[in-house]
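For this view, one protein chain was removed and the others were kept in their places.
Up next, chain A:
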Amino acid sequence: MIDPISGKARRDRYGSKINRTHSPILAYATPWITIMFASLLPQLPIASAIPLIPPLGYLMMIAWRLVRPGLLPVWAGTLLGMFDDLFSGQPFGSATLLWSLTMLSIELLEARFPWRGFLQDWLVGVVFIAAYLIVAAMLSGARIEITAIVVMVPQFLLSICIFPIIARMVAVLDRFRLMRVRVIG
């Protein structure tokens, strides 16, 4: 007689293993859609007098790239950056340029330091966010004075504090991405 097997043997964290498989659409579209949604998000809560809200689209892209290396192609930064440019208020092309450069430099950095950990990912995130905020401000066409630089500090601090949270969110989204939702047969 066959022993009754544990119910857990037929399921894992991605759902039932019997008669179900991953959906390729969900698996490949989730990162792109979440990054695009994050690009839209800073526009919605209103009109702060200073640039306060972190560049969420950019944070989301770095998080996907660091949490799940190999999922986003190297050229993803170009297309996602163009989408961000439509809504960010920066001159058109600034995110296209900076996001593409970011993807290429993370690729180089990964060749140099292939090991991973929470702190290292965070550190990489902090370096890239700082560089992005400063260069984006220089390219924005605004006059850069002492006050403009001081005003960027809260945004920077908020960005680096929120980065680990976004990385955790990406981990959850990654689990969602690999849910077995397609019925076989």
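Keep in mind that, in the parts below, contacts are C-beta pairs under 8 Å (C-beta built on N, C-alpha and C of every residue); 3 or more make two chains touch, one makes a residue touch a chain; residues count from 1.
Note that contacts and distances are computed from a predicted model.
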| Just by its UniProt name, which of "Amino acid ABC transporter ATP-binding protein (PAAT family)", "Cell shape-determining protein MreC", "Lactate utilization protein" or "Cellobiose transport system permease protein" is the chain not shown in this complex? | "Cell shape-determining protein MreC"
| field | Full-complex contact with the absent chain, from A:L56, A:V124 or A:A167 | value | A:L56
| remark: For chain A, residues touching the missing partner are 40, 42-56, 69-70, 73-75, 77-79, 81-82, 85-101, 103-104, 107, 110-111, 114-116, 136-137, 139-143, 145, 147-148, 150-152, 155
